[in-house]
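Only one protein chain is missing; all other protein chains are in place.
Order of writing sets the labels: A, B and C. Residues in every chain begin at 1.
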Amino acid sequence: MPLQPSPTKDPIPGTVIFDGAMAMRGYALNKMCYSFNEEAGRAAFLADEDGYCDRFGLNEAQKAAIKARNALDLIAAGGNIYYLAKFIGMLGLNVQDVGAQQTGMTVEEFKAKLQAAGH
Amino acid sequence: MPLQPSPTKDPIPGTVIFDGAMAMRGYALNKMCYSFNEEAGRAAFLADEDGYCDRFGLNEAQKAAIKARNALDLIAAGGNIYYLAKFIGMLGLNVQDVGAQQTGMTVEEFKAKLQAAGH
Amino acid sequence: MAKIVGGVTTSHIPAIGNAIAKELFEDPYWKPFFDGYPAVRAWLDKVKPDVAIVVYNDHGLNFFLDKMPTFSVGAAFEYENRDEGWGLQPLPPYPGDPELSWHLIESLVADEFDICSCQEMAVDHGFTVPMSLLWPDRAARTVKTIPVAVNTVQHPLPTPARCFKLGQAIGRAVESYGKDLKVVVLGTGGLSHQLDGERAGFINKAFDLMCLEKIVDEPETLARYSIHDLVRLAGAQGAELILWLIMRGALGDKVSKVHSNYHIPISNTGAGLLVLESA
Partner (left out) sequence: MAKIVGGVTTSHIPAIGNAIAKELFEDPYWKPFFDGYPAVRAWLDKVKPDVAIVVYNDHGLNFFLDKMPTFSVGAAFEYENRDEGWGLQPLPPYPGDPELSWHLIESLVADEFDICSCQEMAVDHGFTVPMSLLWPDRAARTVKTIPVAVNTVQHPLPTPARCFKLGQAIGRAVESYGKDLKVVVLGTGGLSHQLDGERAGFINKAFDLMCLEKIVDEPETLARYSIHDLVRLAGAQGAELILWLIMRGALGDKVSKVHSNYHIPISNTGAGLLVLESA
């Protein structure tokens, strides 16, 4: 990959830029995830997942992605990784678990890929 | 008064610029007044003025000025007029009542002064 | 392509909102003020703007000192009005145009303006009073809105020069938007007034009249003042003139004056009204 600046803005494969269009789509989902900063928000979600999603006005795609714990679907539905990280953390998962899920690898394979980048 | 721009920053008589120094002094007071946007905040204050002031950590000068409904003292204690306006409004006073209080006039005198500015 | 059709300046003080609620249009105190507005509405009926960019200052409803941005641009589907503390019934929400908002924000940040984007934003009297004055018939109102809020609460305020440049950048941003839209820019607040301190009630008619004249053809003259100058010459809240400068910057070099009015006092304020049409 050439390291120079480029005037083009070609899409970057496997990467969603969280711009205004995504922000408009994902506001409710991200607002719910932001509420997971608070212990009370996490407890309320875990006690009644569907009710909590409805309280924030999530759409069907967002609710399904939350139910499935599916990171790629959450991103496609307008989720921002910084807020999704709170949902992921609440579930006891870390960024390598989620990296493996998104890339279709086992966690061990994903870690090996990261190690390989050092060589 | 000459209308030209001036490079000097001489103090403006009768005017407190709400800068960082004032902001540091008045944070608790202004935060309390900001809470008066909410009906719940206004009700809680009116039910127990001292307790509400303590909850926001007001210092003695701020508490005394709140108790006395004294606008100049509130400003000297770090109050910002935009947040104080909520306190004033809650008391059923308007900007002309407060203008009169600050200038040592009756409300009628204060209104007459404003009328005179048109001529 | 989108086009800025013109701009309007108007006071936005809460007392006007009260007078509208009480329908004091023919009251002798209020009549000389309200009589300025039919000509503005006639102009709006003629140009039929699709979107109003409303430049105002939040007076402690949406922003507190914990997070006080210099320039904020709304990017919401709608903007709620809320009780500001004096117990008034809030007005219904105002529809936004988030797509144009994001275009503005993209363009302004690329242009090195350090914008705060607001995907949820309560608007106060600084925004609602001008909307009520310009489009009193809410049911017939079709204009979408984009609030642009400027810090006038916590010094340092942005300099008049910076505000004028922000306006110019807003102008460039609108003109580069792909959709066929007519945009009007409202510069709200002002003119001279001061609410706080022993100097409360300060009004400077000579300064106000000079501003009403210079802002048409020589806005750069006004952009040369410092904030300290404006507080001295126009009163602590007269610094809201920076909101007018943003509006004026957005209109481009040449404008023509369609209408103006000036009246002292409404409440504590010298009320200046202008309709400027873009060349």
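Criterion: a contact is a pair of C-beta atoms (placed from the backbone, for glycine too) under 8 Å apart; a residue touches a chain by one contact, two chains touch by 3 or more.
Remember, predicted model here, so these are calculated numbers, not experimental data.
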So which shown chains sit in contact with the chain we cannot see? A, B, C
Footprint left on chain B by the chain that the document does not show: 19-21, 23-24, 27
Listed in rising order, the chain A residues that touch the chain left out are 1, 3, 5-6, 9, 12-20, 23, 27, 30-31, 33-34, 36-39, 42, 71-72, 75, 80-87, 89-90, 94-96, 98-99, 102-103, 110, 113-115, 117-118
List the chain C residues touching the unshown chain? 63, 65-72, 105-106, 109-110, 112-121, 154, 156-159, 161-162, 165
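The working rule: only the chains that are shown with their structure count from here on.
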Going by the touch rule set out above, what shape does the chain contact graph take here: line, ring, star, complete or other? line
Measure off the straight-line distance from the CA centroid of chain A to the CA centroid of chain C, and report it in whole Å. 39
How big is the gap, in whole Å, between where the Cα atoms of chain A centre and where those of chain B centre? 46
Whole-Å gap between the CA centroids of chain B and chain C: 24
